[in-house]
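Heads up, the thing below is written out as structure tokens.
With one protein chain withheld, the remaining protein chains of the complex are depicted in position.
When the chains are written out, they are named A, B and C in that same order, and each has its own residue count from 1.
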Amino acid sequence: MLLNEGQVRIPSGCAIAGIINRQGQGFGGGKIIDCIANMHQRSNGLGGGFAAYGIYPGFAEYYALHIYFDCKESRNDCERYLTKNFNIRLQEPVPVRKQARVNNAPIIWRYFAQPKEECLAYTQLDEHEFTARAVMHINAAIPGAFVASSGHNMGAFKGVGYPEDIGEFFRLEDYQAYLWTAHGRFPTNTPGWWGGAHPFTLLEWSVVHNGEISSYDANQRFLQMHEYRCTLQTDTEVITYSFDLLMRKERFNLAETISVIAAPFWSDINDERIKRLRRIYGGLLLNGPFSIIVATGNGLIAVNDRIKLRPLVAARKGEFLYVASEESAIRVVEAHPDEIWSPGGGEPVIGLLADRENLLDLAPHNDSIARPA
Amino acid sequence: MKVVAWTEYCLGCGLCEIYCAAQHDGYNGNVLKIFKKGRPMHRSRLLKAEQGTWLNTCMHCTHAPCINGCISGAIKRDPNGIVYVDYERCVGCYSCVMLCPHGHVRPWSERHQVLKCDLCRDTGLPSCVANCPNGALQLVD
Amino acid sequence: MRYVIIGGCIAAMGAVEGIRSIDKKGSITILDGEQRGVYSRPLISYYLAQPDRFKNLAYRSAEYLDHHGVDVMKGWAVQIDRSRREVVLHDGQIISYDRLLIATGAAPFIPDISGIKAPWVKTFYTIADVEALDSILTKGHNALIIGSGLIGMKAAESLRQRGLNVSVIEKERHILPRILSPESANMVNCLLNEAGIKTQCGEELTAVNENQANFASGLCLPVDILVLAMGTKPHIELAMDAGLKVNQGIMVDEYLQTSDENIYAAGDVIETRNIITGTSEIMALLPLAHREGYLAGVNMAGSKSCAYEGGIFMNSLNILGISICSAGSLPRAETEFLVWQEDHKYLQIFLDGDFLCKYIAVNLPEVTGPLTNTIADKIRIEKRLWQHFMTSPTLSAFPDVYWQKLRKEANYDYNKCS
């Protein structure tokens, strides 16, 4: 019998796409659906999904939890846990439309919530860490419940099916987001599970990814030491946690983070600090073929593995930045970009909102690593 | 070109002499044949002195005393600088033996001629070098 | 530059090689007085013994001469005109030179006694001599060799090989007087007798009659062929006539230059320094002739840069399987020596303090190379080491200091070798 995500490691090939308006102007989901639909053959109908940023401006200060339930009992269990730990401003089903090619959908709800003060005080965690741990608890310990996304003012919409059908199912044309990413999946040994579709998210992070990471076990065992439990056994999860560890916890900037996950060759590293980073975080080097788009509320970054074994194309038109697995996927929505290029291995394409400097606007850099004078 | 012998790595096993003998006189390195059917006459000799053992071999000197002292012009230098004996001409006067500072040229008494290293010039890498088990012999320019 | 060499033997060949090591273009002319091409005199005994096998006595091949651009002219020089730098040949031809080398060698000494001109009295020095001997010898006849030097012994050997009854007569007290010591001569004498060569010492030839040779002691010996091997004398007449400085041989400086700056001399015709005794003497030896020729050639072609330090006496001869090697000289009459003897092998070394000055090796040629070189290079080796060596004279037992010196001179780096 085939096992689901979380029970077995599932490699998959994929299509990815991302669009950002750097001025933060929202636009409907139609564009990203057209984009990903154009790469229909890169998926096999076993998974599709989107991440949208800026869709809940009215609840911007709340963690927006998109949660999938197998059944009513799971929802009850989960809500009991949530109400114990969070103040919930609003809870409602995510609106969907019936779609002939999308079947076996779980019960899909969203919750706008904030950790309870007393819980934070009791655990002595900051609210991000508290929420992240809560998400991991739900995924690991509450049967039949799965948190699809958990960031502020953003959401993940994913399921089993071709991405364009999933987009229609979730009525994405009704949402206005300044940043969309999309994923079409070609897994090779899963029956297809809604929770296992991509994007993979944690808090504000969302990741879409194409490829199979050969270093998976080395990466996940490294992350284990930093208390990440890779329950889904997918590459995307590992990538997300790597970004989370490096940027949120260790507070490295984008360039430093990229120099870890797509490290330059030893022979090309001149900077002692980057050498040191590679020595320490060698376990996080993502080896093997991949192209990924990592997004937060601040923008997106797209990057290839260091020897560019997977496709990635980027284009710019005015305030819009497009990235996708194929050039045609960009041309279909923007026939005449100002600039279009194929980034090299390990060379990131960065699209941040005009007023942001980092993917995560957080406290100063990690200074536990000595910097050269 | 010449073979240099390194006392510090010479084991004294004597394989150089054995292969030297087998390489010449048409035996093409067939050790068994020359020892069972032929008369093994090696050119270079393994010496055992205070400082250890080493193969006493020809330096193919630039001003080779053996060439200059040869009464019949039998000792010659080939275009590669290899000093060899022309057995058509050697009469076995042993002047070369008397003149070789290395004591390398030796009498071949049964033929009334002399034996000396010709660097296996017909067969490539000198047999002693090729068969030294410890790299104690090296061919140098 | 035009080089002319009078004489076409070993020194001439050395000179060609010496000249060509510097001057690849200049013309070289060899005046071959014997008109037999460039051949090696020591080979004549082998020619006599086995005329078929040793027909070709060439010291260097025709291709070799051609390759070195040497023009061999048949003819002998009768006069050197130093002022015009010209050589006059026997047929009146005149050859001009820029540099001249006199390498006229020597000729057999013939005593002035009665009957010496008889047709069966021969010398043994040139191809012509061999041909003359060959034409008269008959197996089973009696051959008398007068003189037991190198030439006499080789003549004896070849005649013996041709089946004649051979006796060697020496006027000194033992055979090979300039090479052997009385002790070693005794041994060699026995070996020679075993090999079928009779010897007689202390006899001086006084007259030669029909089928009979008479000696000072009254001894009379029957004889069919008599070979004179009583030594040689250098061909110095040409140099004397030209007014060059001459003693017993032509006098040259350390650059082999005669008293005329354009004329050099080398080989058996010159006087050389014996580096053991320090005296100037005639050292008619093939290896020295070659070396002198070579150095003269280098000095003729270039600046006078290669000094000749002199030579040592050295001889190696094989007589009917008996190998005799000797080198060096005795600086004093009474010189300390060590002897080793086993079966038919014999080694005698003479020590002058910590220096080896002479050795005599009979049937032991293997160790003679390093011994010769020890003498020539004046390598100091302590007496106790010699004593050790003489307990079993093999190359392995040769004093280590000698090998170390050779090794040091070679000085290779293992890593830089192949």
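Convention: contacts are C-beta pairs under 8 Å (C-beta built on N, C-alpha and C of every residue); 3 or more make two chains touch, one makes a residue touch a chain.
By definition in this document, contacts and distances are computed from a predicted model.
Colleague: Since a chain is absent, check the UniProt entry for it and pick the matching name: "Sugar ABC transporter permease", "Cytochrome c oxidase subunit 1", "glutamate synthase (NADPH)" or "Thiazole biosynthesis adenylyltransferase ThiF".
Modeller: Going by its UniProt entry, the chain not pictured is "glutamate synthase (NADPH)".
Colleague: Out of all the chains shown, which come into contact with the hidden one?
Modeller: A, B
Colleague: Which of A:Phe130, A:Phe157 or A:Tyr216 sits in contact with the chain that's absent?
Modeller: Residue touching the absent chain, from the options given: A:Tyr216.
Colleague: Check each of A:Pro289, A:Pro337 or A:Gly351 against the chain that is not shown and name the one that touches it.
Modeller: Only one listed residue reaches the unshown chain, and that is A:Pro289.
Colleague: To test your reading of the contact rule: which positions on chain A touch the chain that is missing from view?
Modeller: 9, 11-13, 188, 211-212, 214-219, 221-222, 224-226, 250, 263, 265-267, 276, 279-283, 285, 287-289, 306-307, 309, 368-370
Colleague: I need the residue numbers on chain B that touch the omitted chain, in ascending order.
Modeller: Touching the missing chain: residues 6, 8-15, 18-19, 22, 31-32, 35-36, 52, 131, 133-136.
Keep this in mind: only the chains that are shown with their structure count from here on.
Colleague: Chain contact topology under the given definition, line, ring, star, complete or other?
Modeller: Other.
Colleague: So which chain ends up in the middle if you average the CA atoms?
Modeller: So the chain sitting closest to the middle is B.
Colleague: Just give me the whole-number Å value for how far the CA centre of chain A lies from that of chain C.
Modeller: Taking the average C-alpha coordinate of chain A and of chain C, the gap between them is 102 Å.
Colleague: Averaged over CA atoms, how far is the centre of chain B from the centre of chain C? Could you give it in whole Å?
Modeller: So the centroids are 27 Å from each other.
Colleague: Could you put a whole-Å number on the gap between the CA centroids of chain A and chain B?
Modeller: It comes to 78 Å between the two C-alpha centres.
Colleague: Which residues of chain B touch chain C once you look at their complex with the stated criterion?
Modeller: Touch residues, chain B against chain C: 4, 6-7, 45, 47-51, 56, 59, 63, 65, 68-69, 71-73, 91-95, 97-107, 109, 112, 138-140.
Colleague: So in the complex, which bits of chain C are touching chain B?
Modeller: The contact residues of chain C facing chain B are 14, 40, 42-43, 46, 54, 58-61, 286-287, 290-291, 294, 314-318, 321, 323, 325, 327, 365-370, 372-373, 377, 395-398, 400, 403-404, 406-407, 410, 412, 414, 417-418.
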